[in-house]
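Input: a single structure, listed below in structure tokens.
Only one protein chain is missing from this complex, and each of the others stays in its spot.
Up next is chain A:
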Amino acid sequence: MLLRTAWRRVATAAPAAPGPRAKPPIRGLRLRGIDLTPQSAVASDAAIALEAESVLRPLYMDVQATTPLDPRVLDAMLPYLVNYYGNPHSRTHAYGWESEAAMECARQQVASLIGADPREIIFTSGATESNNIAIKELEAAIQPDTSLVSVMTVNNEIGVKQPIKEIGQICSSRKVYFHTDAAQAVGKIPLDVNDMKIDLMSISGHKIYGPKGVGAIYIRRRPRVRVEALQSGGGQERGMRSGTVPTPLVVGLGAACEVAQQEMEYDHKRISKLAERLIRKIMKSLPDVVMNGDPEHHYPGCINLSFAYVEGESLLMALKDVALSSGSACTSASLEPSYVLRAIGTDEDLAHSSIRFGIGRFTTEEEVDYTVEKCIHHVKRLREMSPLWEMVQDGIDLKSIKWTQH
């Protein structure tokens, strides 16, 4: 109920560009944008904007790349974008004080999601910056040998969950720092930095339905983990990351974490059901489909499937109504297939045939069904066009053929 009213408020709050109204959605494709007329701050451009038409946009099934802003997060951020615009480090007036209060509240929200103390959370511009700070600590480390172990909590390509608790145990017994990039895991699976003996953790805002351009790094205080600052300046964030903290963005990150904490169990159940539906329907209708990644230790919202004898990029082109991603070489700028798939020992031809389906908080059953239907239809069509499929149907073993290299 709250979600729908918040969304409606957002929709009506959009600047009133007098363009053509959005058409009612066609069955199977929900209109996600409001109106694609380019918004311009200059009033005279409004006339040009009139000519742009609203267009149906693809379904969004790429939540590992980024997530839409949760309307509740936007609600929390708006006052700090419009009214409460003070610098949180200003000590001498109410604008600074109210900004600072919001920043500390957000810090508490992030900390409580991972079982940390708020003093252990430093805001950054994103998980990449957090990773850099954590790894740079390697140079400041005391131990001669291995001084830092860095592991991803949930892999962004195949959704595999790493055994963080066990790794934390080993690191703590060997007195080695343990860093984890939890960008895909925070707010989706339960994390506790003390239970899992994590010393450093990277958090990304835009992977958990928060704003882009913000993240955080968790740095353990007991026992103290020393890090070296990447950027120096006015000494903000305990000297570990100078620069004015962007209040609206961190308020958004805090709100996203709080919402995630509330919704984690429900989201996980719903996403698991949708994922199981997607996999079951595809596997039932198509032979020779392989799921990449350990099926047991797996986050359900990230499904990576290889469709044998069909090349990934051609399938992506076929599924142009759905925003997806592929581990295929053609879609990366280099011609190399995904290093993750190669590392888990996937055959190279299957690595070229993989597609990643992302299911998130706002994915509907209808969207999943539509995606599955299109996927099955196009895989069958592409297999008809594939010489490999033809050879397999004729009973030829593809591994016995000496292919020409070029």
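The rule we apply is simple: a residue touches a chain if its C-beta (ideal position, glycine included) is under 8 Å from a C-beta of that chain, and two chains touch if they have at least 3 such contacts; residues count from 1.
By definition in this document, contacts and distances are computed from a predicted model.
*Asks:* What name does the UniProt record list for the absent chain among "ER membrane protein complex subunit 1", "Iron-sulfur cluster assembly enzyme ISCU", "Eukaryotic translation elongation factor 1 epsilon-1" or "WD repeat-containing protein 75"?
*Replies:* Per the UniProt record, the undisplayed chain of the complex is "Iron-sulfur cluster assembly enzyme ISCU".
*Asks:* Which of A:R72, A:H352 or A:K374 sits in contact with the chain that's absent?
*Replies:* For the chain that is not drawn, the touching residue is A:H352.
*Asks:* What chain A residues would touch the chain not displayed?
*Replies:* 309-311, 313-314, 316-318, 328-331, 333-335, 337, 347-349, 352, 384-388, 390, 398, 403-406
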